[in-house]
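The block that comes next holds chain A.
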Amino acid sequence: ACGGTSSSTAQDGTVVSIFNGTTGTFNENFNPFSPTALGPTLGVIYETLYWYNLATDEDPTPMLATGYEWNEDGSELTITTREGVKWQDGEPFSAADVAFTFNLIHDTPALNTNGTACTAKLIDENHVKLIFPTKNADGTPFDEPFKGAYMQEGGILGGQAIVPEHIWKNVKDPMNYTNANPIGTGAFKLSRFTNQSYSFSAFKDYWNGAPKIDGVRYIALNDASAATSTLMAGQVDWMSAYIPSYQTLLKNYPRISAVNTPRLTTVVMTCSNTEAGCKGPQTDTAVRQAMYYGMNRTQLNKLAGAGAGAIGSPTMLMPDRDRKWITDKNLVTTPETEDQEKAKQILEDAGWKMGDDGYRYKDGVKLSMTIQTVAGWSDYILINDTLKQQMKPLGIEIISTQMAWNQWNENEQKGNYQLSLDSLGLGVTADPYYTYNPRYSSLQMAKVGETSGGQNYARYSNPKVDDAIEAAAGTEDEAERKAQYAIVQKEIANDVPYIPVYINSMLTEFNDSKVTGWPTEDNMYALPAAWKAWDMGIILQHLEPKQ
Partner candidate 1 sequence: MKYVLRKLGFYLVALWAALTLNFFLPRIMPGNPVDQMISKLAQKGQVTPATRHAIELMLGSDSSVPMWQQYLNYFGNIFRGDLGVSVTYFPNSVSSVIGSTLPWTVGLVGISTILAFLIGTLLGTLAGWKRGSWIDNLIPVTTLLQSIPYFWLALILLYFFGLLNPIFPLFGGYDVWSVTPGWSWEFIGSVIKYGTLPAITIVLSSVGGWMLGMRNMMVATLSEDYILTAEAKGLSRFKIMTSYAARNAILPSISGFAISLGFVVAGSIVAESVFSYPGIGFALLTAVQNNDYALMQGIFMIITVSVLGANLFMDLIYGFIDPRTRAQG
Partner candidate 2 sequence: MTETTEIKTNVIPPVYETDPVLEIDDFCVEYRAEKTVQAVKHVNLKLGRGEVLGLAGESGCGKSTLAYGVNRLLKPPAVITSGRVVFNSREGYPIDVRALEGDDLRMFRWEKISMVFQGAMNSLNPVKKIKDQLGDVFTTHRPEMSKKERLDKCGELLERVGVDRNRLNAYPHELSGGMRQRVMIAMAMALDPQVMIMDEPTTALDVVVQREILREITRLKDEFGFAVIFITHDLPLLLEISDRIAVMRKGEIIELNDAMSLYTNPQQEYTAKLLSSFPSLTGDRGSFIRTGSEDLAEGASPFATKE
Partner candidate 3 sequence: MTTLQLKDVTKQFDLRSGLKTTKFTAVSHANFTLESGKTVALVGQSGSGKSTIAKMILGLETPTEGQILIDGKPVDHHGRKADHIFRKTVQMVFQDPYASLNPFHTVEHHIARPMKLHHPGMSNEEVHKRVIELLDRVRLTPGEDFAKRLPSELSGGQRQRVAIARALAPEPSILIADEPVSALDVSIRLGVLNLLARLQREENLGVLYITHDMATARHFSDEIMVMCRGEIVERGPADDVILNPKSDYTKTLIGAAPDPERRLKELAVARAAH
């Protein structure tokens, strides 16, 4: 019914229009080292050595590299680069570019957002060796003995864009460089930039064969609602935004399809550690356990997640993708409905006695906690409101508050909260290390009132977990790592510093009428979110104009 303006014109060929969640206007920044770079910089323009598909548990796909090998003690990583790759300006790509990139990061700490610690040594045209320091610069040994840099593998292979030496060696201030004419190895080359839209044209000499569509255009919109309108009007072909009652929409607009890839676990984050300065009943493990068992996740999913969420795991991994990493069968999924008796028993045993007002007390302290979320996040507010109703029969009082994103975020970082509804982000690769290390390692923890670079906002500290994470990081052996992760899983499933609710839906909408080849539920060859770095480059290569 609603044709709208055609989203491409004949002279441009088939151009796919994308809304990648960027709101407001665009500002030119294609610097792959910059955290504020525009989305397609990573994946569409620049590429990594390997690509990790977070939608599945496949092995990484070789991109600019074709092989890598660790030395004995994990202090050197030798990478074989791909032959026949061309930069978008026609210059040939070689291992020298890789070496240059890693040395640039090493020499410019401000670029080092991945925390990579290596220097690079060029071996030949196609080989480069990354060397990790095993001692301090002055020759003294590290405080902790060096156990191998295996856990940097993901960041190095799958998280670092490789830049051309012949251009970047002339960049004086790589930190503040906006890179207006980006030259990468990706399948699309920037053709035009304006504040409201920028577009790419296909790079015919792309190493994996020229893309089949002619171009890509990113457009700026202010919010999901505006984006939905444009999707309905046929002006946007690919976007990731939650559309309430999207099933109805799909029915009315047959050319639109959607896939749901739940990957972000919604959790009740707790400030759990009294030693770090946390205060409140949630510092008692029993309380967290009672909440874990007491919540009815089916109801929550139905009400707040429109039933599109997936059931999570007490291990915080994705039951569908990460099954192989979960040793204990009992820890694969969370309970779907509440087990009130068990929850009550846990509380009783821990000394929380029911008071006259229907809430529990221990040493005169009421079992009452405040849960925070961001004003306007309607599904989260709904979860909090529903949780309040679900916890009431257990004798737990939940007070729900809403605030600005800034405040909410600062509270989490500084530990100024009791409970906070949030979600756990994606790791660099599917390896559980990237889930456990930032969230559960006490190295990533700061005292209440302080911030650390890490994300252990629960201020969880457990020596067993710390040791296991460290041990896992120090080995390339998958079985050994699995054993270590089992320890972590047992501990965190018991302590529940992050109480899993469900895995939130991640909805991506496509316009099927123009191009084909989008990921589907059956063929999740990449994570389809329009904002996902690296994956978007892969998806664009898969698209074909519809005849």
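Assume contacts are C-beta pairs under 8 Å (C-beta built on N, C-alpha and C of every residue); 3 or more make two chains touch, one makes a residue touch a chain; residues count from 1.
In picking the candidates, the idea was that all candidates are chains of the complex that A comes from, given by their letters.
Remember, it's a predicted structure, so these values are computed and weren't measured experimentally.
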### Message
Judged by that same contact rule, which candidate in 1, 2 or 3 sits against chain A in the complex?
### Response
1
### Task
State the interface residues of chain A toward candidate 1 in the complex, per the touch definition above.
2-9, 15, 17, 23-25, 27-29, 31, 34-36, 109-115, 154-155, 159, 175-178, 192, 194-197, 217, 219-223, 226, 229-230, 232-233, 235, 404-407, 409-410, 412-413, 425-428, 434, 438, 444, 451-455, 531-533
